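As you look at this complex, bear in mind that one protein chain is not there, while each of the others sits in place.
Up next is chain A:
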Amino acid sequence: MAAQNRRIGDQPWVRRSLIGLALAITLIILVIPVVVIFTQALSTGWSAFAGNDLDEYTLDAIGLTLFVAALTVPLNLVFGTALAWSVTRFRFPGRKLLITLIDIPFAVSPVVAGLLYLLLYGRNGWLGSWLSNYDVQLMFSWPGIVMVTVFVTCPFVARELIPLMQQQGSEEEEAGVVLGASGWRMFRKITLPNIKWALIYGVVLTNARAVGEFGAVSVVSGNVRGETNTLPLHVELLYQDYNIVGAFASASLLAGIAILTLIAKAFVEWRQSRAEHATPEEGGA
């Protein structure tokens, strides 16, 4: 009986060598690079590390980066939720096209994304030249950085929500509305608890990318130290100046955010699987 249920790759030696190979790859490609970031950052000691990260320009870069993320995340949260609601709860012509269109930022090179904004809103762009009549300059200053960041991060929330909301269906929400709940109340009491964890993870991903975007921001920033320098651009500047330890000190802050992102994901998945296991029990009781 046991022999009949055997699946391929179950022999101990196959098992062990495949697991060993996978662990080796994970270690070489994914784990050691992270270790390198922190060992480089700390290679001249903790006080030098603190000094590097408390340097005036670094603090300015951290401030700008947090500011950009603080503007980007709420915008994309509203957009992603609205888009997921419209494409999973209603059928309309062009629905599939809309779902494909939001993947554009995933396919487009960040440099091209930055260029698109520069061409439109720059001094010579048709919109930019009109805006400059009113003394509004968006490119090479922080609004431009926010705009391209919104572009590159806009798919994340929607991409997390769409599969989940499709799978959950709309019966509960319909029941709520039929029983007389207002639209807003239905959303808060029924939809939001169901999508809470996916929404949180979408926000975490949006934040990670918003904080770390390099190519697109690099095109529209103008790299003025203390003014339009985000943390990833600051990493590049320090690295080009051969201040390797300083570059890794800033990089380690970004790596820290990346690690927190991974932990958040593991936590959200754990909560979601617990919720899935809990539902049938409640239904049966």
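The working rule: contacts are C-beta pairs under 8 Å (C-beta built on N, C-alpha and C of every residue); 3 or more make two chains touch, one makes a residue touch a chain; residues count from 1.
Note that contacts and distances are computed from a predicted model.
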{"item": "Per UniProt, the name of the complex member that is left out, chosen from \"Anti-sigma regulatory factor (Ser/Thr protein kinase)\", \"Sulfate transport system permease protein CysT\", \"FAD binding domain-containing protein\" or \"Asp23/Gls24 family envelope stress response protein\"", "value": "\"Sulfate transport system permease protein CysT\""}
{"item": "Full-complex contact with the absent chain, from A:Val73, A:Leu199 or A:Val235", "value": "A:Val235"}
{"item": "Full-complex contact with the absent chain, from A:Val73, A:Ile145, A:Ile195 or A:Ala208", "value": "A:Ala208"}
{"item": "Chain A, residues in touch with the chain not shown (by the definition above)", "value": "3-9, 11, 14-15, 18-19, 21-23, 25-26, 28-34, 36-37, 40, 78-79, 82-83, 85-87, 89-92, 96, 98, 100-112, 115-122, 124-127, 147, 150-151, 154, 170, 173-174, 177-178, 183, 186-187, 205, 208, 211-215, 218-219, 232-233, 235-236, 239, 244, 247-248, 251, 254-255, 257-259, 261-263, 265-266"}
